[in-house]
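The other protein chains are all here in position, but one chain of the complex has been omitted.
Let's turn to subunit A:
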Amino acid sequence: MKAFTYERAHDPVAAARAVAARPGARFIAGGTNLLDLMKIEVETPVHLVDVQDLKLDRIEPTDAGGLRIGALVTNTDLATDSRVRRDYGVLSRAIVAGASGQLRNKATTAGNLLQRTRCAYFYDTNMPCNKRKPGSGCAAIGGISRQLAVIGSSDKCIATHPSDMAVAMRVLDATVETVNAIGETRAIPIADFHRLPGDTPHIETALAPGELITAVTLPKPIGGKHVYEKVRDRASYAFALISVAAVIQPDGTGRVALGGVAHKPWRDEAAEAELPRGAKAVTAKLLAGAKPTHDNAFKLPLAERTLAAAMAEARTTA
């Protein structure tokens, strides 16, 4: 770990200003990912701006009939909120499918969206990694890639985004609210929030330097059956090989997003139109153009079968 300076911010704009003013500065909230990465020098911030006092820890109704989730709401508080459980079940289920109770108590809503990939080569500083060290190459391509992306990847990076919560946020059409150093706010649709790796895998989101997430808003509830199916080798505390977030309406229409397949939650509204025709039709469209590796080609049939499981689950639960 490199030595760093630390300050605690007391309002969002000041926090944004503090980070914008110092190249190499980072926000820290729960620290469940950033601190681990700092210890092995995958992340080497020179300055940390602690945002835990910003009072962004409430869940409030919006005028549009949705919910505004403060950036610092913990994963535990979000998953157990009665409104979330009632109206956005897929979000609650996705969150409890991830990490452990201890981590969820500490991890925040914004931090969850910003967690880094779990690609083993990203974690090993002896290995080339374009995400960790731009231009150094990608050791995962041609390496061990069972966990890694099958679609939307590039010849620079085949990492996946590890979050479960983000997959549910994507299926719910959440919006990420931010503020910057001069107090400007913006609302970024979750679809545009995470980027594909392209030639710049180190740039993972639409956030500008120093731009701070203040909240994530959910539109008004859309009803339907909410399902989150997560597939992994062990029963808990493991990242998804494939996950499916689905909201299925009584008429068989609905929404689907996949986790574990790409650098971002993977959703295609055109593919969703195929839902009444079954899982195969949906995944054929959703994963068209996929470029799996030898290690992870199984994710394509697995995605279809997991979606079929989610659809069956939606049919059987009342």
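As a convention for this text, contacts are C-beta pairs under 8 Å (C-beta built on N, C-alpha and C of every residue); 3 or more make two chains touch, one makes a residue touch a chain; residues count from 1.
In this text, contacts and distances are computed from a predicted model.
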Choosing from "Sulfate ABC transporter permease subunit CysW", "Xanthine dehydrogenase family protein molybdopterin-binding subunit", "tRNA modification GTPase MnmE" or "ATP synthase subunit a", the absent chain's UniProt record names it "Xanthine dehydrogenase family protein molybdopterin-binding subunit"
Answer key for A:5, A:236 or A:253 versus the chain not shown reads A:236
Residues on subunit A facing the left-out chain by the touch rule are 1-3, 39-41, 118, 120-121, 123-124, 126-127, 139, 142-144, 146, 229, 231-239, 241-242, 298, 301-302, 305-306, 308-309, 312
